[in-house]
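Taken from a larger complex, these chains appear in their original positions, while the remainder are omitted.
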Amino acid sequence: MVVDVVLKPEISDPQGQAVLGALGRLGHSGVRSVRQGKHFVLEVDGDPDEAELRQIAETLLANPVIEDVELHLPTD
Amino acid sequence: MSLDTVELAARTPDDEQPYAELGLRAEEYQRIKDILGRRPTTAELAMYSVMWSEHCSYKSSKVHLRRFGDLPPSDALLVGIGENAGVVDVGDGYAVTFKVESHNHPSYVEPYQGAATGVGGIVRDILTMGARPVAVMDSLRFGRADAPDTARVLPGVVAGVGGYGNCLGLPNIGGELLFDDCYAGNPLVNALCVGVMRHEDVRLAKAEGTGNKVVLFGARTGGDGIGGVSVLASETFDDSADGQRGPAKRPSVQVGDPFTEKLLIEACLEIFAADLVTGIQDLGGAGLSCATSELASAGTGGMHIDLDAVPLRDSTLTPAEILMSESQERMCAIVEPDEVDAFLAVCRKWDVPATVIGEVTDGDRLVVDWHGQRIVDVPPRTVAHEGPVYERPMAPPADLDALQADAPPSSSADLRADWLAVVSSPDGADKTWVTEQYDRYVRGNTVLAQPEDAGVVRIDEQSNRGIALALDGNARFARLDPYTGAQLNLAEAYRNVAVSGARPLAVTNCLNFGSPEEPEVMWQFAEAVRGLADGCRELGLPVTGGNVSLYNQTGETAINPTPVIGVLGVHEDVTRRVPGGWRADGETVLLLGETRPEFGGSAWAAVVHGHLGGRPPALDLTAERALAELMVRLAAEGLVSSAHDVADGGLAQALTESALRYGTGARLGLAGDPTAALFSESVARVVVTTADAGAVRAAAEAAGVPVTELGTTGGDALVVDGALELPLAELREAWTATLPALFGSPEVAVGTVPAGTVPTS
Amino acid sequence: MRIGVITFPGSLDDGDAARAVRLAGGEPVSLWHAEHDLKDVDAVVLPGGFSYGDYLRAGAIAARAPLMRDVVARARQGLPVLGICNGFQVLCESGLLPGALTRNSHLHFRNRDQQLLVARADTAWTSSYTAGQRITIPVKNGEGRYVAAPAELDRLEGEGRVVVRYVNGNPNGSSRDIAGVCSEDGRVVGLMPHPEHAVEELTGPGTDGLGFFTSVLAAVVAA
């Protein structure tokens, strides 16, 4: 299973900003915005229990106060 | 809905406004109407509500804090209470500014960011005064160390304090870490910053000079920290294209960007050096509302702001939200028109966005325009400096008499077991697991840092002039007697500074209390302030500033009153500083000061007996003063090789820390009752080691400080003749294992550091 | 002897590096990341800090700064370069040194006085020491874990490219206790610990770090 954790859109993202700045200085002016998040790859024994995985993602992998999660189950 | 303008407000005097949701009382709302002669606009209401909040207006605490202003004038004080931070003359043309501030509630909601932005905020206060920030400290309180929520909050707070301060290049030189059930659900995160400048470089927050420009610089403005007031967002504004916007999208959490703050520091210092500003103010709580109204209020004229010019991170923000946003890493400067280009050039060099957003006017109004319409037109003083002031009812806690009558036990059944219990308790245990996460070396001027009694920083590499700082905030003492407790904290910080050999010079404080609407809390607060003021008067020290944090409670239960007191001292020559820790065998161990059987509020009573009651130790500021003078003299004459004050955990704690520092034991003899000798927390005591006991005795006698010879350093155990023997290895194991066992595994760190904020090298 | 110290946005220990150069008897020259101007220096120090906030990866953005192109070109011709902590990260990111520095194995920033073993005392930056000498200097980092593919590590060891190793405890989980490495010619050295914080008894754990800076002065004279 893959879980991407991204900052909520209204939360400022200094890392993404820094990457955007670097891209500008390197001449890649076509990039308009960059947001940086975390990417988790989980290997699960047997059949994944979607509810459990969702709970893991939302409570452990992400901080719901400022982050959102996107789950990509193997069947996706 | 359309924009609420001044003109519209005048035409629709009876429109309902959500003042109560914004925390304003009916009579406060009425007062705003009286001031303006009409109802406020939405933007004005936003400004008044944040600026008249407890946090910004000090409406409950003001009447009490006046006591600090009434202290006799001090020659050392260059700038007093009221500015962003007080400024003290430390000699040779140097000025030092220092202040401690709380970020308690945000750190509970999002520990990493709450703590990080707490550091960021206090650093900007210091920068605003014209100083280069040179060090930080942190005073932390959490619920029980083994509570699950403490495992959630503490690692994030520590990582946040470290992540932000380390990234700014500010050494962390000390602090406190204490645990108590009363902080479950309400941790305390108090951060101190200290900065140094030349006398002539002091800057003030005022807008002078008609036609001078108002420049906003630093990070762009987003919706940070305005979640609580989203009631205004839903009220006034057209929904943008996606039709989605509304209260839910406004975060109540502020996210820190220490890199931007570092650039802001460097840019500001270059701007100060080139003398490009006439006034400057940081943006903290209440954001632009605060900065503009305070600058205008402190100045002579008015101010005009064009809100459309404010660079936004989020284009959906309403004007009221822009005025209230607490986006971090922003500053506001008043710049003469001729200097604007030079100012902007410095900002460009450091990649700091900067924008002219308005100018100083010759009127006496603060006016704000948005899309060509006037949305604010107010007398700035009424926003910034003439908020409501309350004399809230006060009453001693109903349980106080019973609490004070409940004297603690006074005799130990097993000295050895109690010793180990005290030093391995979370409060007494080695704090290395925390302090290793802080950079203490950056800038190369840290002379002493944790675990020393005081942090010491060199401020001049030629003359070796330096400063010392300590923070102390024993809340058990303050719970038992807030008047004495505040003074005891002052005494401890004063002593800690003096132990390093520094001459104490000035005081700051952060007063963490429960709800001022509770008469019992209000009484505790008033008593603590009265105590601190009386203590400062007696020691001849000015209070240069501080911070008040109220409403620290979980449900109905207030925290123990926690006045955290910071004392600043001066070293003429930091090479004479006295460090802690025993290094050499064969030195004489002396106890300076007098020990009485005093266990009320002691660590021993708490750890061993789970007891809190009785009276705190008797205060003796005369003895503290004599001891401090003695310590300064011993340092100057190089008569002692180590010194450590005796406080929480009594002599047992002080001996443990001194012996384990470099692995040098001692053989000691204790006179009198051994429980009192080891665990009493009598004040005005210091343990020193010396190769010249005679000279120390003579100096102590001249100063009127009692001396007790405890024994001689050496060996790999602490041996108390006839009582106990503690091999250092065993003691070290007990003392060092506690915090790593609770918080040290990498699993605990999972999730403490949010995406977007990885603190690294 | 002119020793350049580069300041990137977010550099923190640049003042400390300059002080160390001065105490060693050299002349520190400040260099600005955005200018293509090495100001005729005889050697360069990349100081510690959080260049560009260390957002993305530590040192990644600074490695792409204009002045770094000049540093890389000159280093390939033998200009002595020392990267300390963030500077080491920049050198790895710019390809002047092998391997990479990643998040500490315990996931915390860690600052402590660290014992090191000097494995190579014949580089431009370590000739004041003797091989096998133990020195104590501060370490402080959050991304200091030195990693490389195992075969690469074998190669580095075989070529004697490990300059300093952690002893008495590995503060960050670095592979094979590697604290610092050098280029093939021994002129470019990078290490995570901070010699510039151990140049005065008053402010450091001792003066064991001074040798890095006295070494390069000798190397420049010899060259």
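Just so it is clear, A, B and C label the chains in written order, and each chain counts residues from 1 on its own.
The criterion applied here is as follows: contacts are C-beta pairs under 8 Å (C-beta built on N, C-alpha and C of every residue); 3 or more make two chains touch, one makes a residue touch a chain.
Because the structure is a prediction, the values reported are computed rather than measured.
A single instance of every chain kind is placed in view; the whole complex contains them as A x2, B x1, C x1.
Criterion: only the chains that are shown with their structure count from here on.
Separating the centre of chain A from that of chain B, both taken as means of CA atoms, is a distance of 35 Å. Chain A and chain C have CA centres that are 33 Å apart.
Residues of chain C in contact with at least two other chains: 52-53, 55. Within chain B, contacts with two or more other chains are made by residues 257, 259-260, 351, 758. The touching residues of chain C, when paired with chain A in their complex, are 52-53, 55-56, 60-61, 64. Those residues of chain B lying in contact with chain C across their complex are 159, 162-163, 166-169, 257-260, 262-263, 350-351, 435-447, 458, 461, 574-575, 744, 746, 749, 758-761. The touching residues of chain B, counted against chain A in their complex, run 109-110, 113, 219, 222-224, 249-251, 253, 255, 257, 259-260, 313-314, 327, 351, 750-751, 754-758.
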